[in-house]
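Apart from one protein chain that is not included, each protein chain of the complex appears where it belongs.
Here the chain labels run A and B in written order, and each chain numbers its own residues starting at 1.
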Amino acid sequence: MSDDHARTPGAAARPRLAGTLPEPGVPKPDALLVLDGVSRSFGGLTAVRVDHLEVQRGAITALIGPNGAGKTTLFNIVSGFDRADGGRWWFDGHPLTGRPAHRVARHGLVRTFQLTRVIPRLSVRENMLLATSGQRGEQLLPALLRPLWHGQEREAGRRADELLERFRLGQLRDDYAGTLSGGQRKLLELARALMARPVMVLLDEPMAGVNPALTQTLLGHITRLRDEGMTVCFVEHDMDVVMGISDWVAVMADGRLVAEGPPHTCARNPSVVDAYLGKRHDEPGTPQGQE
Amino acid sequence: MARSHILLPALAPALVVLFASPAWGQGDEVPHGRGFGARLLQALIDGIQFGVIIAITAVGLSLVFGTVHLINFAHGEFVTIGATFAFFLNASPAGPGWHLVPAAIAAVLFGALLGGAVDRVIWRPLHARGTGLINLFIVTIGLSLLLRHIVLVLYGTRPASFVQYDIQEAIDLGPVGITPRDLTVTLLSVLVLFGVAALLQRTRIGTAVRAVSVNRDLAEASGIDVQRVVLFVWMFGGALAALGGIFFGLEEIITWDMGFKLLLLMFAGIILGGLGSAYGAMVGSLVIGIVAQVSSLWFPVDLQYAWALLVLIVVLLVRPQGILGRPERVG
Partner (left out) sequence: MDWSVVFSDALRSGIGPIAAVYALAAMGLNLHFGYTGLLNFGQVGFMLVGGYGLAVTVATYDGSMWLGVLAGLACAVVLALLLGVPTLRLRADYLAITTIAAGETLRLFYRSTWAEDVTGGVFGLQRFASDFYDLSPIPRGSYGVWLVEFNSRDLWVMIVGWALVVLTGALLALLVHSPWGRVIRSIRDDEHAPRSLGKNVYAYKMQSLVLGGVIGAVAGMLQAIQVQSVSPDSFDPAVTFFLYTLLVLGGAGRILGPVIGSILFWFVLTFLDSALRQAIDAGYISPDVISTSEIGAVRFALVGLALILLIVFRPQGILGSRKEMLLSER
């Protein structure tokens, strides 16, 4: 969200994708993340087999599909939390194939989790500070000398407070993160991801298990991120949510990318109806009764 | 995939052979004038004998881990208690002086009771209180310390043997020999292991155990009484541990800390086979038994058990999920 990004009007994302054909694997005018031939199987079961996928810079891309379609597995592979059996992928021109999770994050590709992973025994503010990148005080020897990192820490603290205010967590900043409600954890996790100054965020079911009011709040935050120039890719079940905010939709079924396109084209695509909407009513609701 | 399955068990003994430089060898002083081939064969037979006993004790530990994800560090004490309880009934001056067979049966039942008691009195209430898994590991450490030293007070430090089947002539099988006692124990052990496999594969309770191991929630949702299955696993593990202890006491000797020493080997076997896989525990333990015995061809006998750790570390480096384990999904 540096200033030059903030000037990029988010509304431009959709028009820029306007000329792109709604076909799976289609090239994008300004692709930030490019995947090629990514595959992963567990035992004999093929979880992911994506021939080609590009994610447009500065847009909100939704990755949808029924349970077990391989969306989370694909996220895990790209973010370095799982290894692929084959394939290559690039982020902002850098090859990220097989890179461990922390290196992926340092390239500016930061993810969240379906089941929130806030650190319960750190305060809300410490959770934010944890995400600051390039801190000298995080190295073993400089950590012993407070003057070496104190300034940097104060700087990070100011930024953390700003973000916490923006996500309405300011009053909770000194509480243990473990005392937060499920919805507050979702917000904290999103705020924390931003603290790492990402170029792109991967949100794994950000709206799962969240009440309708908070869903709207989260959608608002995500749209605002896009409008500030951030690239967002998120996994979602709920078609209504997807229709409302995404610039582009990619549909997965049985590990494959079956369709791509602007939300409304996608909804009408027969292969999507087959793969996804047809099965949608059999799904036992969202399985996130967590917290 | 298939190739690495075969490769790994082969790797462990191969490593031992690799490290064996003539400098360590005792080649000049061949005992009983037997050749290297005969000694190797004898060591292999000893290794199998030893391995099946480790396997019997390790299966229970592995099943408990598979169902409740707890590594029971007190499992070795179940082994010791089985052996010392049988010793009390069989050979202790204060005991009733039973023949070993009924004494062993009683001790195995006692082992089952002990396992069940640990589940009912410690594990289940703590689980219900929401005590974290890491803290439960520490509880089993405390339990191990407690039980081991209760045995020490009651049994004492003196190693001992059972009254029956103590000293026997080996049956001469050409280049190698085995006593009728060891042969019987080994055959019985193999029989028990097949029995365990049949129980897991063929019976209702066995199927339930496997179901709980794969997915506890799903098993519960499909109407399996998980608590009963867990109780069964603890009792079963306790009984097998006691039996393994008696077998070990028969072949080697009974000491107050025998179980804790065996625990190291069980761990190596379980990790080699794949943490949580019952069959993996059997295969892994067998390999560990063979490694321990074969190593004594080149290295001092007092380092026998130490080689197990080397195997353990090599396995963790090369294939942490073990021979039969599955890699896990993260995230």
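Rule of thumb we're sticking to: a residue touches a chain if its C-beta (ideal position, glycine included) is under 8 Å from a C-beta of that chain, and two chains touch if they have at least 3 such contacts.
Note that this is a predicted model, so its numbers are computed, not measured.
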Options A:Glu23, A:Glu138, A:Glu155 or A:Asp274, residue touching the unrepresented chain: A:Glu138
Candidate in contact with the missing chain, chosen from B:Ser92, B:Thr131, B:Thr179 or B:Thr207: B:Thr131
Chain A residues that touch the omitted chain in the full complex: 79-81, 100-103, 105-106, 110-113, 117-122, 126-127, 129-133, 135, 137-140, 143-144, 146, 149, 153, 176, 178-179, 192-193, 196
Contacts of chain B with the absent chain, listed as residue ranges: 71, 73, 122, 126, 129-132, 134-135, 137-139, 141-150, 152-153, 260-261, 264, 267-268, 271, 275, 299-300, 302-303, 305-306, 308-309, 312-313, 316-317, 320, 330-331
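The rule we apply is simple: only the chains that are shown with their structure count from here on.
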Intercentroid distance (Cα basis), chain B paired with chain A, Å: 47
